[in-house]
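Of the protein chains in this complex, one is absent; all others appear in place.
Showing subunit A:
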Amino acid sequence: MSAHAPALTDDHAHDHGHHHKETFITKYIFSQDHKMISKQYLITGLIMGFIGIAMSLLFRMQLAWPGESFPVFEAVLGKWAPDGVMDADIYLALVTIHGTIMVFFVLTAGLSGTFSNLLIPLQIGARDMASGFLNMISYWLFFISSVVMVISLFVEAGPAAAGWTIYPPLSALPMAQPGSGMGMTLWLVSMTIFIASSLLGSLNYIVTVLNLRTKGMSMTRLPLTIWAFFVTAVIGVISFPVLLSAGLLLLMDRSFGTSFFLSDIFIQGEVLHYQGGSPVLYEHLFWFLGHPEVYIVILPAMGIVSEVMAVGARKPIFGYRAMIASILAIAFLSTIVWGHHMFISGMNPFLGSVFTFTTLLIAIPSGVKAFNWITTLWKGNLQLNAGMLFSIGMVSTFITGGLTGIILGDSTLDINVHDTYFVVAHFHLVMGISALYGLFAGVYHWFPKMFQGRMMNKNLGYVHFWITAVGSYGIFFPMHFVGMAGVPRRYYQNTAFPMFDELVDIQELMTVFALITAAAQLIFVYNFVRSIFYGKRGPQNPWNATTLEWTTPQKHIHGNWPGAIPEVHRWCYDYSKVDENGEYIIPGQDFVPQHIPLQEGEEDYEH
């Protein structure tokens, strides 16, 4: 039976070549091809990222120079910045939408959506996703949710402004703040659509990885990217529906007068009828997604970094099995640590103890990953391409940001740093910057695969990396000290407390770094757009990687491989493997692609 299988797939490939007449619309807009969908995700994600980062610059300027008038405020914010002075309500709206866009639209859809779509079929040896149609729907739902989110910026009373966690009652009562009116409704609608998109995408990734691996591609031969995308999709399927339920219940509290999250409220001179609900319940539901969400963001980045780092180091990733085990451990633990966001929410302190325990446990697999990456570099022959630099940078920021998690995860220590800038510094380094580095590493590395063999300019890539690396530390390292001084986050300005007066120096420093770092991203944008059209074409396998995606032709074809799908004979990290005589397995070449059969006397890593 297996003998017939290749013949069948051959026919299949033929089908693809001849019978589909692609029009502009089916090729570029309503495409069902995973490669095109991945590019759609990436470009939508980058545009949303531009908006999100631009917002952060606005509020960073307000923090450094509180109450100052800037023409750019007036130009961008209009009525929200009378005479160029930012309004307090719009400040909260900016931090809220910045958080929402960066976490969900850039780092969930933009990162995981792009690379899961691009790499899952290519690296496991499949012609496309299990369902190209659902995949297309998934992208278009994401697109609609992005549009709704952007539209919400333009409503009369302003966009949602209750923080990206939208805790009720603030988010439930339009009289509590203007952003909780139409702006919040649109936020909820947008996120509901987003969740549908994410679920369709995730189910597709799971089914594809489980069912469509090519012959010989056992689970233990999968690149770590695929493991990461697969597990990420599983976490998404488990936790996103809970956010949906939280959102729906909140919508009902807002619109139909139910009392799921509200009770005993007196606002603007009157008592509201709500009775018996609990905001703490909302917090539980939100963080049941919210915490796994940060792993949904970081795991794909970890997968990309593992892959790019092995290719760049010309060495196998150190501890392949331990890496898989730690991905699984992180995924499991990530679903039982949500309470560490709620130590002082008023929930039972005993629960706090349990969550401290599980939270600090998660440091162990994270530590294993960091040590394994460092060991992967040891005695390597490091090819320092931009993708590789971003991978090393990711390990650095992941360590720096991750370590302060030991403080925040400890319920005792959380008491005094909870909701201060210490938290902001922590999560921006460990999941924001690290995940963005993963995204950049992926873009530089797989750009040739996305855009018909064209490559991004390396020198611009270097400039981009180094400014970003210095700038990110410049923004977020000093920020820890602001937190240790007791400055709460989400303060429009810190001038109401004389004890914070002297911190304005740090604020200015951070803002200057933020402006420079954001400017450096324009280099990336220029490089990206220019390279799409004028990038130098490299060889078919520019980084000398072993994985299957580089065996496909540079020109995109529907079905990925013109002939039969290659069969896999070895794991994906045979870099610099030598025989007993110390010679490379394939003379003159320091890597052995996965589809090359084992040579005589050679042992597979898997045994």
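Throughout what follows, contacts are C-beta pairs under 8 Å (C-beta built on N, C-alpha and C of every residue); 3 or more make two chains touch, one makes a residue touch a chain; residues count from 1.
The rule is simple: contacts and distances are computed from a predicted model.
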**Fill in**
Expected UniProt protein name for the omitted chain (select from "Tripartite tricarboxylate transporter TctB family protein", "Cytochrome c oxidase subunit 2", "3-isopropylmalate dehydratase small subunit" or "(2Fe-2S)-binding protein") would be "Cytochrome c oxidase subunit 2"
**Complete:** Answer key for A:Leu251, A:Val368 or A:Ile532 versus the chain not shown reads A:Val368
**Fill in**
From A:Met182, A:Val463 or A:Ile557, the answer for touching the chain not displayed is A:Val463
**Fill in**
The one residue from A:Phe318, A:Trp338, A:Phe427 or A:Trp561 touching the chain left out of view is A:Phe318
**Complete:** Among the options A:Ser69, A:Thr412, A:Gln452 or A:Gln540, the absent chain makes contact with A:Thr412
**Fill in**
The one residue from A:Ser152, A:Ser239 or A:Asn385 touching the chain left out of view is A:Asn385
**Prompt:** Among A:Tyr28, A:Phe133, A:Phe154 or A:Phe357, which one is in touch with the chain left out?
**Reply:** A:Phe357
